[in-house]
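All protein chains of the complex are present and in place, except for one that has been dropped.
To keep things simple, chains are lettered A and B as they appear, and every chain counts its residues starting from 1.
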Amino acid sequence: MTEQTLPQADRRKRQLPQINPVYFVLAALIIAIIVMNPAFAEPIGYMNFLKRAAPLAILAAGQLYVIVSGGFDLSVGSVITLVVVGSSILSNNDPNSTWWVIATMFAIGAGVGLINGLVVCYLKVPSLIATLGMMITLNGVAFMWSGGSPRGYLTDQFRFFGRFNIPDLPLIRILPVALIVLIVLGFALYWLMHRTNLGRMIHAIGDNPRAANLAGVPVNRVRILAFMISSLSAVAAGIMLGGFAGVSTDVGTGYELQAITAAVLGGAQLLGGRGSVPAAIAGALTLNAIFTLLNFLGLPQPIRQVVQGLILIAAVAVAMQRRKHTGR
Amino acid sequence: MTDLTAPPSRYTFRFDRWAPALLLAIALLAYVVIALYTGQSQYLTVDNLISVLGRSIALGITAVGQTFAILVASIDLSVASLISAVSVLTSVIMNGNPAMVIPAVAAALALGLVVGLINGLIITRLEVNPLIATLGMSLIIQGCLSAFVSNFAGSVPPEFQVFAYGGFGSLSYSLIFLAILAVAAWFVLRHTRFGSDIYAVGGNKDAARVAGIKTARVTIGAHILCSLCAAMAGLYLASRLRSGAPWIGNDGVYDLESIAVVVIGGTILAGGRGGIWGTMAGVIIFSLIDSIFNLAGVDAFAKQVLRGIIIVAAVAFYAVRSKRLVA
Partner (left out) sequence: MKKILALALAAGLALTGAAFAQAPNFDDPAEFARQKTLLTATPMGPADMPWEQYLVDGMKDTASFKKDGPYTVCFSNAGVNNPWRVVGFTDLQQEVALHPEIGELIHVDAEGSDDKQIADIDDLLAGGKCSILIVSPNTTAALTPAVEKACAVLPVIVFDRGVNTDCPVTFVHPVGGYGFGIQGAEFIAANVKKGANVLMLRILPGVDVLETRYSGGKHVLEDAGLNIVGAEFTDGDNAKTKSIVEDYLQRGTIDAVWMDAGATAVAAIEAFQDGGYPIPVFVGEDQQDYLQTWQANGMTAIAPTYPTYQWRTAIIAAVKTLKGEAVPSPEWILPQPAITMDTLDKFVNPKMPPLHYAMCGCEAMANYPTAWGGQ
């Protein structure tokens, strides 16, 4: 997380004050949690935390691609559900099936992202509606496929990514596989967004699609790719969530808004043009830290909702004020 | 892609205007065909068509308000929670006592007014994206509400239940109410200064500001109307369900569904174009779809799949001709 949050592409933004406030917020929250519950500072405590937050972090990083390109992807929660339900049906308790099932799921994810992108780019349906329609449809598909109730179990091999801890390590004692997945995918998404031409084009499109088009950016192709990356990250999140907790028919519910919230907490600007993968991941960790803290404080669910609402509004309001002061 | 700035041709303009009616005609035709095909012609009476319209009163009332929010290039995700809050508030204040009907209605509308005002202020003064502002507001309302109640609370006296259950023959008061509300909304949008300001701000905020329109006030006004409509939908649901419960709004998915019907009715999500009759067509289309599914005995899961596809297809029906880039 030592990376600067700015892409090379946008020279204008280089002069901004550098460190994203989300990191300070995250640090403060973690200190508060440790004060409340010292056990959190032990490996089991923070490793469990990271393991649980990993799916949302990957999801938020993927969602960021669509947000930066100027859209929304509301279908990610339903992709998660479809992945978990579909995998449990396809794998049919056969440990050997794991790899082809995972491959199939990524293929389905790519297909979903492709359709989202095509509908937005060529049918000109706003992404909010296009992905809302996809969300409703996929939830229905997951239900139809399973008959409304899970049809099988996920194999231990499949669940390895979300559930297994590598035991008996020096210093950190345990290392969840989910954390390794997060680091690998997080770095890949970071690199793609902030170190490649694709990332620069996504930023350009979100900033000003017309200008990007005139500058020769293949707008449609790039946007379709952004939707595909988001859906693929949802598949990865689905595999990890299914691994962590097993099968149910509503695993993905609510994750679309959480992912957008996390990206926004990380300073992503809705309607495009700006956002950072590490900050989105930090946003996801922050969201989880807030929930954990409220939990340790023993606050009931309704208060958690109110706090989440206030933080959401405050985060965006603060970001807007900062932006004004810094001249953009 | 190459011709981004082409002015809309006359043909496109007309198509936009008649598209909601066309979609409505298609839905109606599908309903008639399915009823005849499945041998259920008893569903084709006038009475029955009126009862089809009556399926979506709450959605209709909410969607009238949502039309204002979307026309001004905003959006309101807090309507579902507000509906729940209002239905609980009314039923608790009334608590079976007919004398409390008027105070309860007043309190409900006041709550709507306050929520709309706060939404509008957050969006205009703090410059928070409307999606986030109203999503946050929705969480706050829902949280406050569930802190106090977790089940049906209070009760609505029979005098107030008339709103949902009474009527002239098969024509219910609530349906008449919705019709009057729609006419009033149409009047405001087409024949008042505020209405034309909404189109101006929604179409191009900067141009509107240059033209001397107080854009913030217009946005706040639109949000107040939107929340007031949601409050009225909450009143209707309290009357229909005879009591208020904190899950009513979310169970009905009135936030996303109201946005969907507004957009199906041809109002553009980017703001500035569309109108109330399109929204009404969208509401009736939704009712017809529901009834068609019931007639054809479509199972609950297939319903969902079809509904998702229909929403996208209906919006694509207009949008595909647009030369704009969409977000």
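Just so it is clear, a contact is a pair of C-beta atoms (placed from the backbone, for glycine too) under 8 Å apart; a residue touches a chain by one contact, two chains touch by 3 or more.
Keep in mind that what you see is a predicted model, and the values were worked out from it rather than measured.
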Residue among A:91, A:165, A:261 or A:308 touching the omitted chain: A:165
Of B:19, B:64, B:77 or B:92, the residue in touch with the unshown chain: B:92
Missing-chain contacts mapped onto subunit A: 37, 39-40, 44-45, 48, 52, 88, 146-153, 163, 165, 241, 244-251, 292, 295-296, 301
Interface with the undisplayed chain - residues on subunit B: 40, 42-43, 47-48, 51, 54-55, 58, 88-89, 92-93, 95, 107, 110-111, 113-114, 117, 146, 148-154, 161, 165, 237, 240-243, 245-248, 251-252, 290-291, 294, 297, 299-301, 303
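Note that only the chains that are shown with their structure count from here on.
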Centroid spacing, where centroids are CA-atom means, of subunit A and subunit B in whole angstrom: 30
Interface residues, subunit B side, partner subunit A - complex: 1, 4, 122, 126-129, 131-133, 135-140, 142-147, 256, 259-260, 263, 269-270, 300-309, 311-312, 315-316, 319-322, 324-327
Residue ranges of subunit A in contact with subunit B within the complex: 70-72, 119-120, 122-130, 132-141, 143-144, 148, 209-210, 213, 219-220, 257, 261, 264, 270-272, 300-310, 312-313, 316-317, 320
